[in-house]
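Working notes, structure below.
For this view, one protein chain was removed and the others were kept in their places.
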Amino acid sequence: MEKIKVGIYWAASCGGCDVSLLEIDEQILDVAAKADFVLWPCAIDTKYADLRAYKDGSIDIVLFNGAIRTEENREIAKLLRDKAKYLVAYGSCAQMGGVIGLANLSSRKEIFTTLFGAKTHWPKEESNQDGYPLHLPAFLDRLLPLGDVVEVDYVIPGCPPPREMVSQFFDALLGGKLPEKGAVFAAEKNLCDECPRERREERITRIVRPHEIEPDPDICLLDQGIICMGPATRGGCGAVCPMANMPCTGCAGPPANITDQGATMLITIASLIGTGLEGEEELEAEEAILAEIDDVIGTFYRFSLAASIFKGAHRE
Amino acid sequence: MAKLNDNGFEPKIVAFLCRWCSYAGADLAGVSRMTYPANIIPMRVNCSGRVDAGMVMAAFEKGADGVLIGGCHPGDCHYVNGNYKTRRRVILLKRALAEVGIKPQRLHLEWISASEGVKFQRTVTEFTGLIKELGPSPMSGDGED
Partner (left out) sequence: MSEKIRRISIDPITRLEGHGRIELFLDEEGELADAFFQIPELRGFERFCQGRKAEDMPQITERICGVCPEAHHLASTKALDDCFSATPPPRARKLRELLYNAYIFSDHLLHFYYLGGPDYLVGPYAPPQERNIIGVIGKVGPELGKEVIKHRSYGQRIIEAVGGRSIHPVTGLPGGQSKAINEEERSEIEKMARSCVEFGRVTLSVFKKMFLGDKTYQKFSQEKAQRLPTYYMGLVDEDGAVNFYDGKVRVVAPDGEEFALAEGKEVLDLIAERTEPWTYVKIPYLKEVGWQGFRAGKDSGIYRVGPLARLNVCKRMGTPLAQVEYEAYLDYFGGGMVHATFAYHWARIVEMLAAAEQTTRLVADPELMEGALRSELSDPGEGVGIVEAARGTLIHHYLLDEKGLVRSANLIVATTHNIAGISLSIKEMARAVVHNGEVDQGILNLIEMSFRNYDPCLACATHAFPGQMPLLVVVRDSAGREIKRIER
């Protein structure tokens, strides 16, 4: 039986998604027996010249992780769309920009000034060193999720996708049982559905930051005043962060049918904040609780800013 | 009738108005022949609490220079506490707008009852004036990003 051709590529990425493919431990040997890795810069010596020579549609499936940050990322995304039958947005950055999408709060000029100082020190797309011409890919003005550049067939969310989901995906792939296009490999419901903490569903009467208290390990973190993105985040990861006494930060993106993860969390918190009573007399106290929330964008849009309605900053 | 500004900028303002109070107040202003700037695009919602954060953001994303939300006075909400939620939402939304570089004054919440045609007129007139001064929203395509 002919082997399935699998390509794995990283754009603006930390490499965690590539490592996550190894978390299936021995199952990788089953994969290697039935699949050929025709592209995987982290682990295999295929070069761009080899990739360009592949026929269009000849790679059965490409797992693309990382966001579109440079011109090279964009170019390779388009190239892979041509070369692949199916293209998967693998991980938070490919799906919705990821943490690095927070860079969209700054302009390219602001980023380069912070990193390199005065403009004379900035790296350049075209330079000449001792007579040798050298090229760097352009740093785009805005970071983009993969889906903003090419059509995506499947999404495997997470930062990185959890072992269970990766394993399920490979089972489906090798068994010839891939779901319909557009499928997301994660739970349909939000994280609260699988989190074992006890939900008291009280009003949030104070906001505290994780290092300010030692939370009760059994009670919902939101009930204790710690902002947990669970209500606005897809489940399927086993709620490992709340199990480690830390709040969910939203890495798996929004549940089905929600487009803007941060907006959903914002209204959730707004609804839950309260003194326990309701009325005009409570407005001042409510304002005081809301004032305890710091870094609204960094909290509610930690992973999803680039895919949000605003996509980033729009300075006046 | 809209007055032409010095710089000729005519803001687009989306106004989410709750049907029980503010929208009725707007109707009263109309029936009473009160004049106010024609810059608003009124959208009737059942409750100001229906306006979720995504709607406000989408309005700005589609080019609104300002967003106005009209709701019932505290204690008068037809659905009891919808307007309290709106108020808390708007506080957080303004923070989000400021963090992405959009002036939070571009979002405004006002309690306007069904009998307050005059208040409706005044609110729209003042808000339109404010937005004119602020200039086009950076997302409207007329401003620089």
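To keep things simple, chains are lettered A and B as they appear, and every chain counts its residues starting from 1.
Following the convention adopted for this analysis, a contact is a pair of C-beta atoms (placed from the backbone, for glycine too) under 8 Å apart; a residue touches a chain by one contact, two chains touch by 3 or more.
Keep in mind that what you see is a predicted model, and the values were worked out from it rather than measured.
Q: Which shown chains does the chain we cannot see touch?
A: A
Q: Please pick, from A:70, A:95, A:261 or A:275, the residue that touches the omitted chain in the full complex.
A: The single option touching the absent chain is A:70.
Q: Could you tell me which of A:100, A:173 or A:232 touches the chain that is not displayed?
A: Going through A:100, A:173 or A:232 one by one, A:100 is the residue touching the chain not shown.
Q: Please pick, from A:130, A:180 or A:201, the residue that touches the omitted chain in the full complex.
A: A:130
Q: Could you list which residues of chain A touch the chain missing from the display?
A: 10, 12-20, 22-23, 25-26, 28-29, 32, 37, 41-49, 69-70, 72, 98-100, 102-103, 105-106, 110-111, 114-117, 120-124, 127-137, 139, 159-160, 163, 209-211, 214, 217, 240-241, 243-246, 249, 294-295, 298-299, 302
Here is the rule we go by: only the chains that are shown with their structure count from here on.
Q: For the complex, give me every residue of chain B touching chain A.
A: 52-54, 57-58, 60-61, 74-75, 81, 84-85, 87-89, 91-93, 95-96, 99-103, 134-135, 137-139, 143, 145
Q: Residues of chain A touching chain B in their complex?
A: Touch list, chain A to chain B: 105, 259-260, 262-264, 266-267, 269-271, 273, 278-280, 282-283, 286-287, 290, 293, 295-297, 300, 308-310, 312-316.
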